[in-house]
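Take a look at this one; I'll ask things after.
Of the protein chains in this complex, all but one are displayed in their positions.
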Amino acid sequence: MKKTFALGGVHPHDHKISAGAAIEDFPVLSRVYISMAQHLGSPSEPVVAKGDRVKVGQLIGKPTGFMSACIHSSVSGTVASIEPVADLAGNKVNTIIIDVEGDEWEPSIDRSQTIVREITATKEEILKRIADCGIVGLGGASFPTHIKLTPPPGKKADYLLINGAECEPYLTSDHRIMLEMPEQILIGARLMMKALDVKKCFFGVEENKPDAIASLRRFSSEYPEIEVVSLKKKYPQGGEKQLIDALIGRRVPAMGLPIDAGAVVQNCGTALAVYEAVQKNKPLFEGIVTITGDCTEQQRNFRLRVGTPFNKMLDAVGGLPEQAVKLISGGPMMGKAVANIEAASVKSTSALLVLTEEQTKRKPQTQCIRCGKCVQVCPMGLEPYLLNKLAKVSRMDELEANRVQDCIECGCCLYTCPAQLPLLDNIRVGKGQVIRILRSRPKK
Amino acid sequence: MRKLLVSPAPHIYSAENTRRIMMDVLIALAPSLLVSIYFFGFSAIQLVVVGALTCVGVEYVIQKYLLKTEVTISDLSAAVTGVLLALNLPPNSPWWLMLIGSIVAIGVAKMTFGGLGQNIFNPALVGRVFLLISFPVLMTDWTIPESWFRAGVDATTGATPLALVKEGLAQGLSVEEILANSLDLSYFQMLFVKTGGSVGEVSAFALLLGFAYLLFRRVIRPHIPVTIFLTIALFSGIFWLIDPNQYMDPLFNILTGGVLIGSIFMATDYVTSPMTARGMVIYGVGIGVITMLIRMFGSYPEGISFAILIMNSVVPLINKYIKPARFAKEVKNG
Partner (left out) sequence: MSSTILITIACLSALGLILAMVLYFVAQKFKVEEDPRIDDVEALLPGANCGGCGSAGCRAFAERCVKAAELDGLFCPVGGNPVMQQVAARLGKEIAEAAPRVAVVRCSGSLDNRPRTSIYDGAASCRVMAGLYSGDTACRYGCLGQGDCVAVCPFGAITMNPRTGLPVVDEQLCTACGNCVAACPKNIIELRNKGPKSRRLYVSCVSQDKGGVARKACSAACIGCMKCVKVCPFEAVKVENNVAYIDFNKCRLCRKCAEACPTGAIVEVNFPIRLPKEVEVEKQA
């Protein structure tokens, strides 16, 4: 019996059409747009000015707070302007616009292909390199990695869990790196284990990627402290709390963090970035991105510089197809719809997905028939039908009593609803309001 | 510039919809329907057609002219109610009985509450119980009508096994004597062919086939029917072990009467059953206990209809107090 999480979950068709496409370098464009808000915390502050010359990997934005992160240039050239530019949702964010000239890298970056296996850095050095290189969680939330690797006082991690589940349909970027760069990822995992001071690491991969599992196991046999676990295919396996449940059978308490269950979860892409930062001195300014869709001419995986506009990314797969109606940055279950096609990629951009009207247009809503399917599929054991009703009329105390704050916004309820009700749309708003109330409440 | 669609995640949806679910229920009812047509011929066809058409018609008229809302008959939920009600009537029922039952089922039990998803009680059962109370003679006349397929067989008055047992016990006969005298039934017969009973109760096997289909298509979860079966088996088993001459055995109790059709098709109605697995178990146990209480100590030979309706009224309470198993029982403080 393969491992998986206990409650709920759905089985959307996985559509991994770009799984066979090897990672290629995306051509460097003539202009990039590097946002200062690429992480969870407050936006970074530019440390360059208009007219400055920058190199690839040069620090251009410095953190402004605890949750903030460093930002590096992804190209070499001249800073054309620093101004608010609309992001994919149309909201203005401070952005450094760079006109590209050549491709001159910071000389400190080790660009050779040799794999550096020996770990010489100390725990503190590893954490500092990760912070200086601006590594953020590449699983979607963009949580600064060095903070996640520094448990709060009194808390101790027992396990490091590497997330290679890639449970979202269509996405193949994690699959490709596990296939093409397994050793680097495993070294990255060992670096993080050293930083966390843990003795055991589980690497969870869903069973629909047998080649990735085999390639990881070929190298993991050298490292007995890392165990590659094949997981059953079920969405949202890659959710932090679900992965912890699946791999080590622990439940993160409500309103708690993974560290409360003695675990730290990192995406496999983050592990690769950590390897590159610590062993190769390379900041996070490029990432692996899947550009796919059933209607696009091609489906490919690229190594893409941060700040590349979405419309330019589409050109690489044959342009925006006629029947395309929706662009998604990320996967179809939790990704963000792109309202502004001229917006640029950020560190955590893992995919650009093109969907047709038939695939994505919402059907007319009908009456709730109280089938309970939303309750059945909710991986957090909530009652989405009830939360939806309460959120629509802003019944805050009842929302809180029914644990709306536990919702992980995985979308299983909306995905499965036979009445096509916008359950999660409303629940998300209610959750936001309740969490704001909880935060403002004095702690006991 | 192309106008793109923008919506919150998720961006893909399952193919589930109400109409498809109702269609699956109709498909699951098909085996029972075919068996009943084989045994009861035109009478069964007439009941089902009148039932489905009346239910759909009443819903259409109420939505279009009375409530002036969107007409939703195409979701097939009214048709399911009609077919279920038809399968719950005696085979020899006149067509107008079916008509009255359908009007009550849709008009009173469903639309007055606001239509699909709002009703507290199972519409088909409300229709059936209304008829049972208003027309007790017609509703317990188990005469088997002539069938094209079984021409030549004289119409027989086949009382239901449950009624025969109840009468027999009331006359002071022992179970053995009843079985020897009037009840010429083997379990094989009960499983495949049953004399006496409602249209849809003829073949337990056909109903179980429908159950398997519903489970396979994931339309229903097994919790409710299985807990009802287990409760009835346990409840009747205890009494049977105490005195096998006064009480029927568990298998007889499950296979006879409306237990199968009731627990598979009526108790599992989405709208009137609990939302959570735990709630479903409580609901199933309640139905099983009430059914057996009525069968053993009540004046009616069969009680599952009443049992389901009584438990329907408890469902809002169950939904309020029985919460699903949460991911995390512990709440982090501070």
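Should a chain be cited, it is by its letter among A and B, assigned in written order, with residues numbered from 1 in that chain.
The rule we apply is simple: a residue touches a chain if its C-beta (ideal position, glycine included) is under 8 Å from a C-beta of that chain, and two chains touch if they have at least 3 such contacts.
The structure presented is a predicted model; accordingly, all values stated were derived computationally and were not measured.
K.L.:
Of A:G90, A:P210 or A:G249, which sits in contact with the chain we cannot see?
P.N.:
A:G90
K.L.:
Where does subunit A touch the missing chain, residue by residue?
P.N.:
86, 89-92, 326, 337, 339, 360-362, 392, 422, 425-426, 428-429, 432
K.L.:
Please output the residues of subunit B touching the missing chain, sorted low to high.
P.N.:
1, 3-8
The rule we apply is simple: only the chains that are shown with their structure count from here on.
K.L.:
So, what's the distance in Å between the C-alpha centres of subunit B and subunit A?
P.N.:
Roughly 49 Å separates the two chain centres.
K.L.:
Mind listing the subunit B positions that touch subunit A in their complex?
P.N.:
For subunit B paired with subunit A, touching residues are 1-2, 4-14, 16-18, 20-21, 72, 75, 77, 115-118, 221, 270-271, 274-277, 319, 323-334.
K.L.:
Please name which positions on subunit A make contact with subunit B in the complex.
P.N.:
Checking each residue of subunit A against subunit B gives 7, 10, 12, 169, 241, 245, 251-256, 260, 320, 325-328, 332-339, 341, 353, 355, 357, 359-363, 366-373, 375-376, 378-383, 385-386, 402-403, 406, 409, 411, 414-420, 422, 424-425, 428, 443-444.
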